[in-house]
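Starting off with a structure, shown below.
Note that one protein chain is taken out, while the other chains of the complex remain in position.
Chain nomenclature is as follows: A, B and C, assigned in order of appearance, with residue numbering initiated at 1 for each chain independently.
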Amino acid sequence: MTLAKADLIEAIDRVTAAMERDFDELNAADGALGDGDLGVTLTRGMRAISDMKDDLPDDFGMALFQCAQAFTKSSGSSYGTLMATGLMTAAKTLKGQTEFDAAQISNLVAAARDKMQERGKAELGGKTVLDSLDAVAQATAGLDAPDALADAAAQAVDQALDDIRDKPATIGRARIFGEKSIGMDDPGMLAMQRIVKAAAAR
Amino acid sequence: MTLAKADLIEAIDRVTAAMERDFDELNAADGALGDGDLGVTLTRGMRAISDMKDDLPDDFGMALFQCAQAFTKSSGSSYGTLMATGLMTAAKTLKGQTEFDAAQISNLVAAARDKMQERGKAELGGKTVLDSLDAVAQATAGLDAPDALADAAAQAVDQALDDIRDKPATIGRARIFGEKSIGMDDPGMLAMQRIVKAAAAR
Amino acid sequence: MKKILNNPENYVDEMLEGFVAAHPEFYRMHGDSGKVVTRAKQAKSGKVGIVTGGGSGHLPVFTGYVGEGLLDACAVGEVFASPSAEQMADAIRVADQGAGVLRLYGNYGGDVMNFDMAGELVEFEDINCTTVLLADDVASAPPEEHEKRRGVAGMVYAFKLAGAAAEEGRDLEVVTAVAQKAADACRSIGAALSSCTVPQAGKPTFDIADDEMEMGMGIHGEPGVWRGKLRTADEIADEMMDRLLADMPLASGDRVSILVNSLGATPPEELYILYRIVKQRLDKAGATIVMPLVGRYATSMEMSGVSFTLCKLDDELEALLKAPCDCAFWRVG
Partner (left out) sequence: MKKILNNPENYVDEMLEGFVAAHPEFYRMHGDSGKVVTRAKQAKSGKVGIVTGGGSGHLPVFTGYVGEGLLDACAVGEVFASPSAEQMADAIRVADQGAGVLRLYGNYGGDVMNFDMAGELVEFEDINCTTVLLADDVASAPPEEHEKRRGVAGMVYAFKLAGAAAEEGRDLEVVTAVAQKAADACRSIGAALSSCTVPQAGKPTFDIADDEMEMGMGIHGEPGVWRGKLRTADEIADEMMDRLLADMPLASGDRVSILVNSLGATPPEELYILYRIVKQRLDKAGATIVMPLVGRYATSMEMSGVSFTLCKLDDELEALLKAPCDCAFWRVG
């Protein structure tokens, strides 16, 4: 099954709505382990994307490139920069295509994860958004049926939170919490759970 | 009947205790119409007097002079300055005496009132401490029996508050409240009620 | 109480100890009465002295403005309480270089009574004194009773302008006239969002809800003209400018300075958001802004809020405003 611009726009709508809904929760999660702006970062980014969604080009790569730019321009917090990096990576792969095979999703997520790792120099298992993406990449490998993909991705972001919750934070502002962060969710992983589930309509 | 140093020291103890007791209440009353420091002013002043009470000279004038100085040094707020002015006036009259006739009290208070008026340039009836002193001076005129004096003074400070409550403030920080101060007690009159009643053991 | 202190009784003494230790090039303590601050380097003989005094809790007002081209000495009171007459007399004595001393301070009962008493003390010593009172807070009395107004941040301009005149060697009469002209040229208004806490009281002076503000509040928490829901920065700035301009209308071509002042906690970021509108308003009135001041010049400890002070200049005042001055908080030239 293939995905086209209409699917992207629907996903944008759902993610934007989810970020508005979770604004306070994400700020609070980031406030507990960081500087309290993660909800701000994500609503700003998604609003900027939403504002231009009707003008997005049909070329998937160009469309994702513009989404990446929206994040770059609307916020320079770590998460915004990482989101932009990940989107840009997918944009490069999909450049020139007006649709793409859902079976590519696992590879696209894996590539985004790798570029974001290069940019942010965090380890896998370090309790960051990378761990959520890694779980999604693995869980979606080999799938191309939309429901199976959506279910697998949604389950993966939940599972990643459960698996990592009892590890200590190692990166970003949360690192300083060390042992104290055990049992707490990483705000970036929490945000990715909401993003992926909204995108997957789960 | 005559009053001597022992009476002064007992009065100091009672007034000091009353000011500690009413600390928050006087700050709050001044906070509502001024800058919230009247309790601070009076506890500071009375503590300074209390600290030196055992070393007070027998000469009543000299003793009151030192009390006035304690107020001058411990606080420069309006009330502290006015208290110092009033005490200094009495000190001048009583200089050289180790005791004095209780019948003088009315005149001493009246003289203090006049000097304080000269210093602060407020009118009588202007809703200030002057009105309390004026009431005391009038109510105690012609009395010399301790109980009668104490009763009259205590009643006078109560009565003054009742009489003046519904007038607007005209002086000091409270003036700006104008009509809004109608129905509220002037903090300085409230303080004088507590001082006089404590001094009179009423 | 969100305050860092030891025994509240020692708040001012310890503050002053740290203050002169941190800035020995500007300030030193003087005299036996305690809490009198004077210039580290005494002014030259024959200069008119300028003293001020008032309660603590307003830094840089009052004592921060002791310095070249500004004040000679300051008597420092407890928080929000006047210094004593003795301290004021000591400040006058050290400020006197033989040419007399101007007492330049805010219109508050305690300060007036004590400076009057101080004057009676130094009269015996043949020190010639004059007085100019700041009464610039338009919210505290109508124009007909302007002499009853509270003195607030306009003080900063008066210190600067009179200080420059004294430093130039003008005599007591001229310095006093300049100070009076400066005081008359200033109009201020404040708006508060939260109270401060007097250390010894230990509780906020007044309660105000988290979404409320008070227009016209004084720098000790004295009441303003209305209390209501917090408005936007633009609305607040517009109302404050309306009130100032109603009291002192400006004509096209007028030259003014304006102080956009934080009462303490309000950060410079918010002052700049306000200054944006202030400048638009003055531009629209056709006035030219000379040396705008944006920052913390006259505060109420940790109170949230702002004040605006408009100072209308003539050639003499403008030259004095631009003349050099130097203290730990303000340097010109």
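In this text, a residue touches a chain if its C-beta (ideal position, glycine included) is under 8 Å from a C-beta of that chain, and two chains touch if they have at least 3 such contacts.
Because the structure is predicted, anything quoted here is derived from the model rather than measured.
J.: What shown chains does the left-out chain touch?
T.: Counted over the whole complex, the chain not pictured touches A, C.
J.: Which residue among C:L121, C:I273, C:V290 or C:A323 touches the omitted chain?
T.: Final answer for the missing-chain contact: C:I273.
J.: Where the complex has a chain not shown, which of A:G34, A:G61, A:G86 or A:P187 is the residue touching it?
T.: If we include the chain that is not displayed, A:G34 is the one touching it.
J.: Over the whole complex, note the residues of subunit C touching the chain we left out.
T.: The list for subunit C reads 1-6, 11, 14-19, 21-23, 56-57, 59-60, 64, 193-194, 210-211, 230, 232-234, 236, 260, 264-276, 279, 292, 294, 296, 299, 301-302, 304, 306, 331.
J.: Just the residue numbers, please: which parts of subunit A touch the chain that's not shown?
T.: 24, 27, 31-37, 39-41, 44, 72-73, 75-78, 80-82, 85, 119-120, 171-173, 175-177, 180
To be clear about the criterion, only the chains that are shown with their structure count from here on.
J.: Quick one: which chain's Cα centre is the longest way from subunit C's?
T.: A
J.: Just curious, how far off is subunit C from subunit A if you go by their C-alpha centres, in Å?
T.: So the centre of subunit A lies 54 Å away from the centre of subunit C.
J.: Taking each chain's centre as its mean C-alpha position, how far apart are subunit A and subunit B in Å?
T.: About 72 Å, centre to centre.
J.: Quick check: what residues of subunit B touch more than one other chain, meaning two or more?
T.: None at all.
J.: Residues touching two or more other chains, restricted to subunit C: which are they?
T.: none
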